[in-house]
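Note that one protein chain is taken out, while the other chains of the complex remain in position.
Now for subunit A:
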Amino acid sequence: MPVIELSHISKRFGKFVAVNDVSFTVEKGEFFGFIGPNGAGKSTTMNMMLNFIKSSGGKIKLLGKNVPEHDLDVKKQIGYVPSDVRFYPQLRVRDLFRYTLDFHHMEGDPAELKRYCDLFQIDPQKKFGDLSLGNKKKVALVCALIHHPELIIMDEPTNGLDPLIHARLFRVLKEKQEQGVTIFLSSHNLKEVEDYCSRIAFIRSGKLIGVEDLTQVNQNVKVVTVKADQLPIAVMEKIGATCVKKTDHEARFTYEGNMAQLFSTLSNLSPQLDDVTVANRDLEEQFMAMYERQEGERL
């Protein structure tokens, strides 16, 4: 049973369509990435999932229950980290943890709380309003974790975090994932999405461009960069490579085909090449390729 099930959801604000017919599912225990440029509709989609706003159409099911009808049951099992963390500034951090546990009717484990505070270097005695952006984010992360949710939804969770805390956060999230927790990560940081997510959904202008399995896609598609005075574009295109970038003496191709054929072609071309590299296509390149393809279709 999918933990997140969006089917044909849309959201209109007057005439403006912020999210248009978006459907995807996320399975239990998945580390799922949700990416797209600014204003693509990521936050609007998440706001609908959390019932901050009502959808204009379609169905949302979280943990097997319809939202917003079973909103309360669902939220008992969700941890949420907003992109802009604005909690009650007058409260001390320890009070925020206490209130979070109280909302979930839980006592909480002081040892676990201490572990999180130590791990993320949080001073629970400080007032939330006195914290830096990064520290506020850390408090939000702990608030999203302390009630042991089955689903963690995070909107740009690493903004403002230093590399050490960033690494620790993902270590904790990986631990959670191994325990069967589903993680839904919206991020602009494609590197972290690529490093941790098994699948991703691309969204642009409110439309879902695609859902990709990162374990498959990055191994199948290669990026070939050649440097030469005379670029072998025609030869490369003949074997099915697509030129994605070209300067006077350098060209970049994506190739999704027989590797033996690729290496044989490069070998034949080697006398005229100054340099050649073959690498797995990273998410950023895939992201750009998808967007450029979309842009081309739009134009």
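Rule of thumb we're sticking to: a contact is a pair of C-beta atoms (placed from the backbone, for glycine too) under 8 Å apart; a residue touches a chain by one contact, two chains touch by 3 or more; residues count from 1.
One rule holds for everything that comes next: contacts and distances are computed from a predicted model.
**Student:** What protein name does the UniProt record of the undisplayed chain give, "Polysulfide reductase", "Monovalent cation/H+ antiporter subunit D family protein", "ABC transporter permease" or "Cytochrome P450"?
**Tutor:** Protein name of the absent chain (UniProt record): "ABC transporter permease".
**Student:** In the whole complex, not just what's shown, which of A:His104, A:His166 or A:His188 touches the removed chain?
**Tutor:** Only one of A:His104, A:His166 or A:His188 touches the chain omitted from view, namely A:His104.
**Student:** Even though one chain is hidden, which residues of subunit A still touch it in the full complex?
**Tutor:** Touching the chain left out of view, subunit A contributes residues 43, 47, 50-54, 71-73, 75-76, 78-80, 82, 84-91, 95, 99-100, 102-104, 140, 143-144.
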